[in-house]
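See below for the structure under consideration.
The complex appears here without one of its protein chains, the remainder shown in place.
Chains: A and B, in written order; residue numbering restarts at 1 for each.
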Amino acid sequence: MQSITFAYRQLNALILGKPQQTRLALACLLAGGHLLIEDVPGVGKTTLAHSLAAVLGLDYRRVQFTSDLLPADVLGGSVFLPGEGRFEFRPGPVFAQLLLADEINRASPKVQSALLEAMEEQQVSADGVTHALPEPFFVIATQNPDGQRGTFPLPESQLDRFLMRISLGYPPADAELKLLQGGDRRQVMHKLTAALSATDLLQLQQQAASLHVSPALAGYVLALLQATRQPELFLHGLSPRAGLALLAAARAWALLDGRDHVLPEDIKAVFVPVAAHRLTPRLPGSDSSALLLRILGNVALA
Amino acid sequence: MWRWRKALQQWVLRHTPREAQTRLTQRRIYLLPTRFGSMMLLVALAVWIGALNYAVSLAYVLSFWIVALMLLSVLLAYRQLAGLQLQAGAAANVFAGDEARFLLQLQWPDTQPRRLRVRWYEADTVLAECTTPGDYALPLAAPYRGQLAMPVLRLWSEAPLGLVRAFCHVRLQAALWVYPQPLADPRELAWHGGDGESAAIEAGGDDFAGLAPWQAGQSLHRIAWRVYARRGSLAAREFASPAAAGGLASLSWDDYAANVPPEQRLSHLCWHVLQASRAGAGLLLRLPQGEYCVEAGDSEPALLALARFGVRDAGG
Partner (left out) sequence: MLADELRLASFAVLAALALVALPLFLHLPGWVPLVFALLLAWRATLVWQRRPLPRRLWLMLGLLLPVAALWLNLRTLVGREGGVAFLLLLVGGKALETASLRDWRVLLALGFFLAATPLLFDQSPLSALWLLLSLFALTWAMVLLSGEDARLSPAVTARALLLSFPLMVVLFVVMPRLPGPLWSMPTEQQGATTGLADSMSPGAIGKMIPSREPVFTAEFRGSQPRVSQLYWRVMVFDQFDGTRWTAANLALPRGVALSGEAQPLRYDVVAEPFQGYLPMLEQGVEAGEGVVLGYQQKLRRVDAANIARLRYSVQSVASSQYRDALDEREQAFYLQLPADNPRTIQAGQALAGRHPQPAARLQALQLWLAEQGLRYTLSPPTLADNVVDGFLFDSRQGFCEHFSSAFTVLARAAGLPARVVVGFQGGEFNTQGRFWQIRSSDAHAWSEVWVDGSWRRVDATALVAPQRVDAGIDNTLGEVAPRMPLVGGRPPGWAQWVGQQWQLANFSWQRWVVGYDAASQQNLFQKLGLGEVSAANVVKALLGGMALVLLPLAAYVLHGRRGRRSMAQRVWQVLGQRLRGAGLPITPGDTAAELQAHAARLAEADQQALAALLQQWQRLQYGPQGGDAAAWRHLWRQVRAFRPAKVGRKR
C-alpha cells in the first residue's frame, strides 16, 4: 500500500495539476484494464504513459501509429533467417508490459483491430503459433479527438476493450506556469524510481479484485446501469460487462483509498471514465459525459 | 361548441409563457372530472335518489363512497403532476418532411413512481407515457423549412382511477432548425478550380480531398489561404486520397432562373450540398445574404444557412 501511494505521489510531481486523472490512470491499471487517453497533442499523454511505466517498474514500449503502419509492425512477424534457412518470430512492441499506442486512430482499422485482438486475448498468433503476451500487460492508447482529418475513429465494439477513457485537458494556470519555469520534464522523468515491481502490481490487482461489494452497492450500480438504458438517452445502454468493468474500476479506486470495501463515492468517481466511451448519445451533438453526470445526480443511493 | 373550443385553444396558446425550465405548482395544474368521472357522479346521484326514495341507508353508503372516491381522485391526480420539473434537452436539426424529435427532461423530487402522459397541445396523439423520471423524445412532424420551436405541451394524468384528470400546459424553450427538403436537381454543378497554386497541384494528379490543420513541415503550397483569411487558422489542403472524387463545388442562389420559387431553389441547393458532402467535396455556397465556404464532410454550416434563409417559423 505504501508503495502505491509513493507511486501516486511521484506521478503527481511530474504531471502537474492533474491528480484526478493520474489517479484514474493508476486505478485503471490496478483494475487490470487498458486505458484510452483522448486529447489534443501536447498536454502530456505520452509523459503520463511513460511515467506510469517508470513508477510501476514496467517494461515500456511506444509505438507511434501512422496510416502506413502494418499489423506486423506492432505484433511482430516472422523473419527469414538466410543462414539457418528458416523463419523466426520476431516479437513486436506489443510484447511489452506496458505498450503506449500513440495516436491509435491514425492507424488503419486493420492495425487497430490486430492490436485490440491481442489486448483481448492476451496473446498473439503468427503463422499458426501462439505467443503469449507478458504479464501484466497494459495498453495505454492515445487518440486525437474525433473530427480531425485523416483519422480512423475506433469502432464502438473496440472501444469497449478499454476499461476507461480519460482526457487530460489543459493544465490549470498555476501548474502550467510551474511547467514553463521548471525546465525539461524529461529530466525529471529520468529521476523517477520504480515504486513497485511487476509482481507487486499483480498482487495489488488481486487485492483490488477481492474488495467487498455490499448488496446495497450492487443495487446502486444496477440502478445506474438501468438509468443508461432509457431509450431516450443513448442508442444502447450499458451492457452487463460494462457493469462489471465499473465495479472493477471502483474496487481499484477504493484500494487507492486504502479501504476494504467499495463506497458509492468510488462508483461515482469512475463512472464517467468507464461509461462515457461505451455509449453513443441518441441525439447527435449531445455529450455522453454530460448525460452521465445528470444520471449520477439523479440516481439515489437508497 | 367548436368555436368555443377554438377560442379556448387560442387563449391557452397565448397565455402559456415560454420558459427554459419549470416546476409545476398548484397554479399551473388544472383538475377536471373525466367523462368517466362525470358518468360516475351521475351514477352516484341515481343511487342517492334511490336511497332517498327507498330509505336504504346502505345505498347512501355506496353513493357517498363513489363521491368520496371522486374527491380522493382529485388529490391523487394532482399528486401525479405536483412538483414535476420540466426542461427541454438539445434537439437535432432535421430536413423538412422528416420528423423532429424534441427531448423532454422530466424530474420529480421523490422516488415514487408516477403515471402521466404527454402530447402536443394541438394534436391528440399520446407521445409518451412517463412512469420514471428521465428523458423522453417527443416526435413532431416538421413539414416546413425554418426554425421550429417546441410547441405547447400538454401533460396530464388520470391515475389511478381515471375519474379525475389533472393537466397542465407548458411551453419550453427549445428550437431546432429544419433544413429544406432535398429536391433532386438535374443541373450540373459548377466545379471550382480555385486559384493558381491549387490548380498546379491538381495538375500533379492528386485530387483535392479536404482540409486538415496545417502542421509545421508541410508545404506552404498546401496552405488554404482563403480559409486562413476567414478563420485566422492555418489549414492544409489534403490530397492524399485518390478515392475522393470531389473538388470544390460552387453553388449559387443565382444559378436558378428568377421564376423558380425560393423554397424550390433552397431545396435544390440543399440536395446539391448533400450530394457534395456525400462525394467528400468542399463547397462554396453563395446566397443573397452571404457566402459560405464549407469544408468537405461537414455540410452543417451550409445546411444551416439554407435553413435560416429569410428566417421563418417552421411551426405553421
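In this section, a residue touches a chain if its C-beta (ideal position, glycine included) is under 8 Å from a C-beta of that chain, and two chains touch if they have at least 3 such contacts.
These numbers come from a predicted model, not from an experiment.
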| item | value |
| --- | --- |
| Which of B:Leu31, B:Leu161 or B:Leu183 contacts the chain that the document leaves out | B:Leu161 |
| Omitted-chain contact residue, chosen from B:Leu24, B:Met40, B:Leu140 or B:Leu269 | B:Met40 |
| Of B:Asn53, B:Thr125 or B:Asn259, the one touching the omitted chain in the full complex | B:Asn53 |
| Omitted-chain contact residue, chosen from A:Lys178, A:His212 or A:Arg241 | A:His212 |
| For chain A, the residues touching the chain missing from this view | 212, 214, 216-217, 260-265, 268, 296-302 |
| Hidden partner chain, residues of chain B it touches | 35-36, 39-40, 42-44, 46-47, 49-69, 71-73, 75-76, 78-79, 82, 109-112, 115, 158-163 |
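Just so it is clear, only the chains that are shown with their structure count from here on.
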| item | value |
| --- | --- |
| Centre-to-centre distance between chain B and chain A (centres being mean Cα positions), rounded to whole Å | 37 |
| Chain A - residues contacting chain B, complex | 148-150, 227, 230-233, 282-286, 298, 300 |
| Residues of chain B defined as touching chain A within the complex | 89-92, 101, 103, 107, 111, 132-137, 210-213, 238, 240 |
